[in-house]
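Just one protein chain is left out here, and the rest sit where they should.
Letters A, B and C mark the chains as written, and numbering starts fresh at 1 in each.
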Amino acid sequence: MTTTQARTEPDHAHGSDPHAEQIPAATGHHGPHGYSGQKDAHLKRLRRIEGQIRGLQRMVDEDVYCIDVLTQVSASTKALQSFALSLLEEHLRHCVAAAAEEGGAELDAKVAEATAAISRLLRS
Amino acid sequence: MTTTQARTEPDHAHGSDPHAEQIPAATGHHGPHGYSGQKDAHLKRLRRIEGQIRGLQRMVDEDVYCIDVLTQVSASTKALQSFALSLLEEHLRHCVAAAAEEGGAELDAKVAEATAAISRLLRS
Amino acid sequence: MTTTQARTEPDHAHGSDPHAEQIPAATGHHGPHGYSGQKDAHLKRLRRIEGQIRGLQRMVDEDVYCIDVLTQVSASTKALQSFALSLLEEHLRHCVAAAAEEGGAELDAKVAEATAAISRLLRS
Partner (left out) sequence: MTTTQARTEPDHAHGSDPHAEQIPAATGHHGPHGYSGQKDAHLKRLRRIEGQIRGLQRMVDEDVYCIDVLTQVSASTKALQSFALSLLEEHLRHCVAAAAEEGGAELDAKVAEATAAISRLLRS
């Protein structure tokens, strides 16, 4: 996570500035991402999850019964995994499919990378 | 979730007011919760998770490579489950143990309730 | 797992012999287990899961479409977790409740042990 954070944190300080040209390495490296088209839907989803996490803070702050807090944690986890699945579906449709056209080592690398990501989701 | 939200949302409007006496039903019903003693630690943990979710929004906004976004989702999910486990441990130590002293139906109910919560965590 | 296996494997050779007195260390150490009463139900459940795993072998052997194999893997995993939950429920009802009566360090140890087991289930 540290690497990823490090990659995005610097830009964070700029607040509302447009970030597109500030991370040329990332966009140049990977090309247009599969999920760009659904960016708004993804952001909306993540803002709802952020609201759920703030709801959890209120619940703890107000001494809500722990089982009810746990139910809300399960809902948030499910929402995060649902977001991950939609991201993964786009990734398979675009990036893995693009790699399939190149074939060979490129396809193998993309498939191994996607499988490792799925494995991390399963173990989390 | 709706029920739980409904139970906490009303108080939310009061912002920084002390909430203790505003939710007498909940605290009166369940007694002092096991997690009250670690409230600060829990809130700190949840604020970090909230920061991770905002980090995810930045990553999507900046078109970070989807596999890197998925790695961060896994980290956030893991953090949420880790929070759930610490909540559950306190619940078993306090609420379930208290029910054990009363025994019989009270213990059975608390154990069934905790098991159902664990089942929801496993399936999420 | 090796330790546990080592503990049970020796007795396995005895086949249908009654095992009760062959593992005095285990029963003497932990007392009558919470799940003993439901032993038949547990064994029946596990035999069904064993049948599912053999079904998976047939599917692979017969070149069944991989997505269908994955669906059966999900069903088997779900059955295993369902078995784990019923075992855990009995453990909380009996062992943790018994520790609650002793209180203090004994309760803390049992709760920490149960939480670690739940954590392993969540991460698997």
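Basically, a contact is a pair of C-beta atoms (placed from the backbone, for glycine too) under 8 Å apart; a residue touches a chain by one contact, two chains touch by 3 or more.
These numbers come from a predicted model, not from an experiment.
Student: Determine and list the subunit C residues touching the chain excluded from the picture.
Tutor: 1, 4-5, 7-8, 11-12, 19-20, 22-23, 26-27, 29-30, 32-36, 39, 42-43, 46-47, 49-50, 53-78, 80-81, 83-84, 87-88, 90-91, 95, 113-114, 117, 120-121, 123-124
Student: Taking the full complex into account, what residues of subunit A touch the chain not shown?
Tutor: On the side of subunit A, residues 81, 85, 88-89, 92-93, 96-98, 100-101, 103, 107-108, 111-112, 114-115, 118-119, 121-122 touch the unshown chain.
One rule holds for everything that comes next: only the chains that are shown with their structure count from here on.
Student: Starting from the mean Cα coordinates of subunit A and subunit B, work out the distance between those two points in Å.
Tutor: Distance between chain centres, rounded to whole Å: 22 Å.
Student: Starting from the mean Cα coordinates of subunit A and subunit C, work out the distance between those two points in Å.
Tutor: 35
Student: In subunit B, which residues are in touch with two or more of the other chains?
Tutor: Touching at least two other chains: 81, 88, 114, 121.
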